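Please find one structure pasted underneath; my questions will follow.
The other protein chains are all here in position, but one chain of the complex has been omitted.
Note that the chains are named A and B in the order they appear, and that numbering of residues resets to 1 at the start of each chain.
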Amino acid sequence: MDRDLNLGEMIITRLINIAGYSAIIFVGMIFYFLLREGLPTLNEVNFGNLVSNRWYPIEAYFGILPLLGGSLVITIGATLIAVPFGIGTAVYLAEIAPRWVREILKPLVEVLAGLPSVVLGFLGMLVLAPFLRKYLQLPTGLTAFTGSLLLGGMAIPTVVSVAEDAIDAVPKSYRDASLAIGATKWQTIWRVTLPAAKSGVTTAIMLGVGRAIGETMTVMMVSGNAPVLPGGIRALFKPARTMTATIAAEMGEVATGSVHYHVLFFIGMVLFLISLLINITASFVVFRQRQRQERILS
Amino acid sequence: MTDQKGTRVRYLKQRLGFRLLSSMAILTILPIIAVVIYIVIQGAPAISREFITGFPEDGMRAGGIWPAIVGTFYLTLGTAIFSVPLGIGAAIYLSEYAPQNRFTQMIRISIINLAGIPSVVYGLFGLGLFVLFLNFGTSILAGSLTLAIMTLPVIISTAEEALRAVPQAFRTVSISVGATKWQTIRRIVLPEALPGILTGVILGLERAAGETAPILFTVAAFFLPRLPNSPLDATMALPYHLFVISTQVPGMPIKIQYGTALVLLTFVLSMNIIATVIRSRARASRQW
Partner (left out) sequence: MNKNNQKITIQNLILHYSDGTESLQDISLDIPAHAITVIFGPAGGGKSSLLRVLNRLNDLVDVVKLEGEVYLDDLDVLSPKTDVIALRRRVGMVFARPVVLPMSIQENITYGLEIAGIKDDQRLEDSLEKAALWEEVKDRLDDPAVTLSGGQQQRLCLARVLALEPEVILLDEPTSGLDPISTGKVEESLQALKEDYTIVLVPHSVQQAARTADYAAFFLQGKLIEYAPGNLLFTNPQDQRTQDYVEGRFG
């Protein structure tokens, strides 16, 4: 074989290998830069301050608990919306909807995934918030609940697509066996299909939660931006402020290398670690399931 | 008799259950349609030649949004330049070259993680690496690179799926007539997977075009009434512009806000529609 061909093949193979490894490199680089800019926080801010419940950077109060709390409340709210609607829609699409309905609905769910978060935040501010203020008789419509509603909607496509894949992957023979012994389609869905797709559905929920925690623009625009530690269920109907929104709102104003700057990177680091935890757990659920399936099939 | 009654109850339950699930699906879908229609109705009156091709005037309270449109176009293009070759390369690696081992599993976990990292954290990363460390400044280059990394997982996973869908037999035949592995990929596998790959690329870029958080600290100019001259210039961008005029500028005419939202939505949704059309066409014409 001629040399050129060999050389060309070798170069292209190298390049493809590098591209393949790039994902690992990027995750490593992202973590490195967050650490590099975020870790100085631990020297500059004493720990008591960091875990206090007061976030007021101008006076050097860097308590991140209110922000963690805000993220938590809004994410829980969003999950309570995204999970039933996401899984309900997934079951409907995978098991019940006629083909033509499916062909129309699936691209629409994808449209939701593609709607820019700033557009939803914008509408949330102008339409949803005034509506909620009026009908729930709140002093302001910009509350954690408003954020939860929108974030729940935004997490739905993630939940739907992952859960639908999982339900779709359940072998038809399982369903046939259940129907053959006289179960209705409805019973089959709940007693056979969903349990068989359990790990995929779990993954779907986790990824949906991850999506909600990480959402930034919408939540910044509609949640009222009050860094107050939430106490009790009523916090849902008060303004709140998430970790993501804090970074987005304040990073533009701080001086590079200042304490405030480092603290914002520190919060980014915390967010990164949370998403890492969620996604690694989710992917192990997926891998375990795949291995089990392979064992059954071979 | 009781048996019959039981059966009837069970089917009643099923009917109610189906009804419940389909209404949930409708409740999921309807708001999407409502959002799109509402923005079209509210935004349409603002759309004019001057609004699209004009520069902002009077502290953005009048005039057009041309610099933001151009900025978003450049950013999307820049994102594509970096993420498309890298993403397709990685997909080829995973589908054609990667051995089944722990290292490959690590790559897959990394991709899932990249997909899950909050967009604002990408913004921080872009600020730390591209803007400050590599000294690109707040620029189209820094923003494109940041968005490109964020877009990678979408492109990689859809492209890999498309590549894997190409029948293995094509590869074996191509190798058996004396093609090298790369010749096989380039001449047989890639052309067959192209529609699927394109769909993934466009969906990824759609996401990038609509994002705000990653460009907050890496590209975006609050107000810059001129077009960028080089990749190292800062620029306005549609999503950030909408954020600015809807939250930061007092006395902003509502019409301009909706108009901007409509332009952004059109930009993003047309990419979505193109991707959907490519995919369904490819499915219809597939011969294997």
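Please note the rule applied: a residue touches a chain if its C-beta (ideal position, glycine included) is under 8 Å from a C-beta of that chain, and two chains touch if they have at least 3 such contacts.
This is a predicted model, so every value here is computed, not measured.
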Who touches the missing chain here, B:14, B:104, B:180 or B:266?
B:180
For the chain that's not shown, point to the residue among B:188, B:234 or B:275 touching it.
B:188
Where chain B meets the left-out chain, the residues are 167, 169-180, 183, 187-188, 191-192, 287-288
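Note that only the chains that are shown with their structure count from here on.
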Chain centre separation (chain A, chain B; CA means) in Å
16
Report the residues of chain B in contact with chain A in the complex, numbered from low to high.
10-11, 13-14, 17-18, 20-22, 24-25, 27-29, 31-33, 35-36, 38-39, 85-90, 92-94, 96-98, 105-125, 127-129, 132-133, 149, 152-153, 156, 180-182, 203, 206-207, 209-213, 216-217, 239-240, 242-243, 246-247, 254, 257, 261, 264-265, 268-269, 271-272, 276
Chain B touches which residues of chain A in the complex?
5, 8-9, 12-13, 15-24, 26-27, 29-30, 33-34, 36-37, 84-86, 88-89, 91-93, 96-97, 105, 107-112, 114-123, 125-127, 153, 156, 160, 184-187, 189, 207, 210-211, 213-217, 221, 244, 247-248, 251-252, 256, 264-265, 268, 271-272, 275-276, 278-280, 282-283, 287
